[in-house]
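Before anything else, here's the structure in question.
Missing here is one protein chain; the remaining ones are kept as they sit in the complex.
Going by the order they are written in, the chains are A, B and C; count residues from 1 in each one.
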Amino acid sequence: MPALKITIIGAGSVGFTKKLVSDILKVTEFEDIEIALTDINAHNLDMVAQIIRRIVDVNGLKTTVTHTTVRRKALEGARYVMNCVRIGGLEAFADDIRIPLKYGVDQCVGDTICAGGILYGQRGISAMLDFCKDIREVAEPGALLLNYANPMVMMTWAAINHGGVKTVGLCHGVQNGHRQIARALGVPMEETDIICSGINHQTWYLDIRHNGRQISKDELIAAFERHPVFSVQEKVRIDVLKRFGFYSTESNGHLSEYLPWYRKRPEEIMNWISTDEWIHGETGGYLRYTTENRNWFETDFPMFLDEAGKPLSTYERTDEHASHILEALETGRVYRGHFNVKNGGVIKNLPADCIIESPGFVDRFGINMVEGITLPDATAATCSASVNVQRMSVKAAITGDVELLKQAVLHDPLVGAICTPDEVWQMVDEMLVAQAQWLPQYADAIPAAKERLKNPKVKTREWEGAARLKVRSVEEMRDADARKKGKTDLGKRVMS
Amino acid sequence: MPALKITIIGAGSVGFTKKLVSDILKVTEFEDIEIALTDINAHNLDMVAQIIRRIVDVNGLKTTVTHTTVRRKALEGARYVMNCVRIGGLEAFADDIRIPLKYGVDQCVGDTICAGGILYGQRGISAMLDFCKDIREVAEPGALLLNYANPMVMMTWAAINHGGVKTVGLCHGVQNGHRQIARALGVPMEETDIICSGINHQTWYLDIRHNGRQISKDELIAAFERHPVFSVQEKVRIDVLKRFGFYSTESNGHLSEYLPWYRKRPEEIMNWISTDEWIHGETGGYLRYTTENRNWFETDFPMFLDEAGKPLSTYERTDEHASHILEALETGRVYRGHFNVKNGGVIKNLPADCIIESPGFVDRFGINMVEGITLPDATAATCSASVNVQRMSVKAAITGDVELLKQAVLHDPLVGAICTPDEVWQMVDEMLVAQAQWLPQYADAIPAAKERLKNPKVKTREWEGAARLKVRSVEEMRDADARKKGKTDLGKRVMS
Amino acid sequence: MPALKITIIGAGSVGFTKKLVSDILKVTEFEDIEIALTDINAHNLDMVAQIIRRIVDVNGLKTTVTHTTVRRKALEGARYVMNCVRIGGLEAFADDIRIPLKYGVDQCVGDTICAGGILYGQRGISAMLDFCKDIREVAEPGALLLNYANPMVMMTWAAINHGGVKTVGLCHGVQNGHRQIARALGVPMEETDIICSGINHQTWYLDIRHNGRQISKDELIAAFERHPVFSVQEKVRIDVLKRFGFYSTESNGHLSEYLPWYRKRPEEIMNWISTDEWIHGETGGYLRYTTENRNWFETDFPMFLDEAGKPLSTYERTDEHASHILEALETGRVYRGHFNVKNGGVIKNLPADCIIESPGFVDRFGINMVEGITLPDATAATCSASVNVQRMSVKAAITGDVELLKQAVLHDPLVGAICTPDEVWQMVDEMLVAQAQWLPQYADAIPAAKERLKNPKVKTREWEGAARLKVRSVEEMRDADARKKGKTDLGKRVMS
Partner (left out) sequence: MPALKITIIGAGSVGFTKKLVSDILKVTEFEDIEIALTDINAHNLDMVAQIIRRIVDVNGLKTTVTHTTVRRKALEGARYVMNCVRIGGLEAFADDIRIPLKYGVDQCVGDTICAGGILYGQRGISAMLDFCKDIREVAEPGALLLNYANPMVMMTWAAINHGGVKTVGLCHGVQNGHRQIARALGVPMEETDIICSGINHQTWYLDIRHNGRQISKDELIAAFERHPVFSVQEKVRIDVLKRFGFYSTESNGHLSEYLPWYRKRPEEIMNWISTDEWIHGETGGYLRYTTENRNWFETDFPMFLDEAGKPLSTYERTDEHASHILEALETGRVYRGHFNVKNGGVIKNLPADCIIESPGFVDRFGINMVEGITLPDATAATCSASVNVQRMSVKAAITGDVELLKQAVLHDPLVGAICTPDEVWQMVDEMLVAQAQWLPQYADAIPAAKERLKNPKVKTREWEGAARLKVRSVEEMRDADARKKGKTDLGKRVMS
């Protein structure tokens, strides 16, 4: 019998699943485990399973790999569950971007807060409660859910408070920002230490040390401003650093959509973003990226399968948290990372009920969060605006309360800076109607919303947003790749 | 020797001082006290003293009335101190309105938060700390400061946390809204009971009963919408009631400037306000009103002096809190009201350090706040946005930290919805320079601000705002009064 | 249909029921209500009902009086429920006193904490959860439970946290102590104001004012020491006042059994108590008193019935809280009292989860607790020792965890000062076995306890306690009454 079982929900995100599993199999103690893959897309799942099995075979491991579209079966006896789903897939995602644009809300990613992120949360939480029910009922007692699915905070909030499952939310934003800071400073990442705290996607580098010496605000600003790439790609982040005194974890595109100041005037958006990669602020950038990669089984599958055939000894374990957490919990080797958990009293100036991202040390006893952090006032104010939106969004998702959902969207910083209440009310109606199939909790409210939309009170705008790029075909992408060589981010894929 | 001494700072606000004193002298036990008046304007102070002495004389009271421009002398031995000042007077106030307008920020009152209110707080806190020092040093030990000065929350916050003086903030907003609700419902105010909670100027009627029966949201909306006057004057309040489910204490004009949604598009402001009285949303409405009344000693003094000659038995005591609090503290007769105090744990979902306005009962032992209130989510979210602004503003006022002051203004909901960070930074510089004489804590930072303004980064707009009325001369006002008969609100006057 | 329904559980406590009902019927607005009486003793219930009906008839009221031994029926539609039961009656109560005595624990009342009170709580909570279930299911939604049953704190704790019923605990200790203080000072009670705070039976007069002037510790000590009666009867209370600086609500006998210092040496107990009334410290005093009065239907019934025939206009309403709370809730007339509720943040230096007794104001909106009390350190330390015992006791009562029950008794201040752990373990076993019929939650654990008792580890002592009086017959009591004239306290009766 395997020593322990790990289940990945939404395993069809091929690149991410391959990375997670490869990392785990690099841990000596984890050879003899079961990895169970599940996804609602049987075709994708099969291909991912091929890749994972090849890794196991080539390296002669005793690991058991199973795959099934029956989620509950995959969860039976699991000690660890990783959630990587994207509910509604590309279809709902496209509406998360398209409909808000009609009301002037120009999002880059739309998966955290803002109109798109809030609706995404409504879809996700509905599914999350189902996952949690299965975990409570058939997984190993005390199983740990590692949630990678966005909107991270809302999903984790729902799982902990309403799903009754021990959950930690995980993201690579802190590591990416850490890496970037080291590059800006021109020093090896290993020589730098950081404390990062806040809420997911709005976590702040509160303390940065190079070989123990604290890096000042001015030093950091100078480093970023003289960096040839970051100074172009990270304008919002650098501007916020100058105003607040602290660098944010979040990519330029993401950060710009959480704040009321940078994307509200379409004519000025291009001053703040860069379109050389989707993440730096492009309108619907992540939607374009995932759309282009929806046919990964044509483009990337051969490459992944090929890679899977190489011995693990040549694979460099990533700094993705999951494998490190599992290693610490099972072996007691201490791991320090930044984790998404319920605040309690960790961050003194954020509410106790919210989901924070803050430093912790993992050992055999669990994820030990470091107590006693106070965020600088401006960062706390910014985070608390999002927390209020998240709290209303989660409650609305749980109860199916349309009024509360609209209040949540109304209080979103960027939406609130752009729209009037009438516009918000109509926009949410439109999104609810468009995504009704993934929103069972609002079933009773949809007819009235439809009725209201027959006589719309506010005019909408037809445009593509201030910084829209065209979705490329597979061929166009191949050409581009051939030219550029070295695609940077395989990220998470969209479930179809 | 008088039984106790009451000192009024800023007593030159003639109408308000007369009201406060008349209320107090209606309490039988308070005949034999000393009332000490102080103001920096000797002329106004003399006239106010004439009025108050006349009341005492005509009614044959044993009350001692003293007046002096030496504040510290007026405070000697005082058990109660009432603060009614307006630091910077009309001159600074005009800049609180004028400069933000250049950056698109169109305020109605500008004395709470928003750019004007924040700068007003910087001026006031500087003075407040001086008052507190005097009170600590020369007033009766344990003296109570009743603060009426705006920005109420910031002033009270500074007095409690930095002034070391027992302080309660007082406002008539809750009573005015209560009265209005009763009128809308068409029932006597005495038959209605309310719980109102939140922060000053954003307090929410959480529970309304008519003879014990709870009034529903829908009933309240219907009452306001069918009311011929309120439905015209209170459009923002009614809209917020419909969105949030709760009516706000604050007048239409005030409320519209605390939220990001109603005043950000100049072309739509007129849809939400009424210009028949300054308080319903007029651009710089309160500035116009106070400017017109700056020569009250010409227009109103004879009227006040005449009224002062009437016996107190014909005077109807108002529902202004001050006299009722004093009566409860001195006699033990319980008084229920809504008071501004440090939150502690009273409102569960606002931070412990903020200044809330919430129900309390006053008896001999003090102001007993009612424990255990949870604000509905949308009202809490709205309040917490203001609290964050207030916290940064107070800290900036205490420390003279320009960066923090700018962060405060940047996070203001209406400013944040209208301006970019660059605009905020320049606007604050401009306000600091214009009001430097009242901002000693920023003395060191003014030269650099002046320097920056020599090369302004952003363009500004010259306009009067979306709903500006002309300031009338004394003659024009007399004519208007003659026509209208019955000016409604004498409010607080401006110190010159 | 009656305007509202009030149900009294344990109505067979004739004197108390008559007092409660008479008080209520003195409120004009309450004439037209239903009073439903229930008790498990049909005979007592009948006689009580006769008395109540006679009051209604004689005064020509429209009040409906019903009575039934079927509790659930009595609770149907009730808006207010008063709980006056004593689970286990005299039989279990006798064991609460007798068994601890074998282990050296000499209790006076034994109904709060200490070995007797903890076991009493185990019996009561088991019943309380049944009452709460009925209330949730058949009473008016939002019904309020007014709990008079001891152990007050534990019963209220269980009802609030585990019964899911809105509950307030009520006691007359604060009023009695207040009355006594006024007498000691030689002034009318009406001229004195008090703040009393802590936990039930260990509430402390934190502030005492006579016509507004604060009474000092030394003044209070002097007043009690020179009082001819109190100086003899209240030795423990006065000693604690001298040590701690604050007077306790609790009677001498009660207080002596909550503390480790006054009853641990049998040879010294008589130095601290008085046996002229049971409440001043007599061993098993309240047990003797209730045993003597168990045949009240012989002795007191004729007297009560006679009194019931007098017009209510001659009846002076008492200061028992219940009728005043109901009046405030239904009419909005504010009532200030001291109430037992969950702490939350009211008392800053007691745990949030405990049941405190502290000042509150009742109005239409409920029982409004006064926020922000800090107990002096010694009183807080004393209360917190009891709170720890109560928390363990309640948890044990809910879960039937014998080990936790023993830990609770072990941590009791008086038990802990007298017994060894071995003695505590055996004493609890003995009590569990003796009272098994009222302790369904421990059913599974009783056999093992019996088994352990077959080979007792510790020796026990056969004695009557240090200050035991003989139980008198009805005749002896009549003789004594004839001599003394004016029995002071009819208190609560025991349910058979």
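Just a few scattered comments:
In the analysis below, a residue touches a chain if its C-beta (ideal position, glycine included) is under 8 Å from a C-beta of that chain, and two chains touch if they have at least 3 such contacts.
This one's a predicted model, so the numbers in the text were calculated from it and none came from an experiment.
Here is the thing to keep in mind: the chain we left out touches A, C in the whole complex. Check C:Thr318, C:Asn349 or C:Thr460 against the missing chain and you find that the one touching it is C:Asn349.
Residue-wise, the contact with the chain that is not shown comes from A:Val370, picked out of A:Val370, A:Ile446 or A:Met477.
Annotation: of A:Ala308, A:Val346, A:Leu375 or A:Leu410, A:Val346 touches the absent chain (contact as defined above). Listed by residue number, the positions of subunit C touching the unshown chain are 239, 243-245, 260-262, 264-265, 268, 349, 351, 377-378, 380-382, 384-385, 388-389, 391-392, 395, 403-404, 406-407, 410-411, 413, 416-421, 425.
The chain not shown here touches subunit A at positions 193, 195, 207, 209, 212, 330-332, 334, 336, 344-346, 359, 361, 363-365, 368-372.
The rule we apply is simple: only the chains that are shown with their structure count from here on.
Listed by label, the chains that touch subunit A and also subunit B number zero.
Where subunit B touches subunit C, over half of the residue numbers in use are shared by the two copies, so each contributes mostly the same positions. Placing every chain at the mean of its C-alpha atoms, the farthest one from subunit A is found to be C. After Cα superposition, the angle needed to carry subunit A onto subunit C is 180 degrees, rounded to a multiple of 5.
One finds 45 Å separating the Cα centroids of subunit A and subunit B. Separation between the centroids of subunit A and subunit C, computed from CA atoms only, is 57 Å.
The distance from the centre of subunit B to the centre of subunit C, with each centre set as the mean of the Cα atoms, comes to 49 Å.
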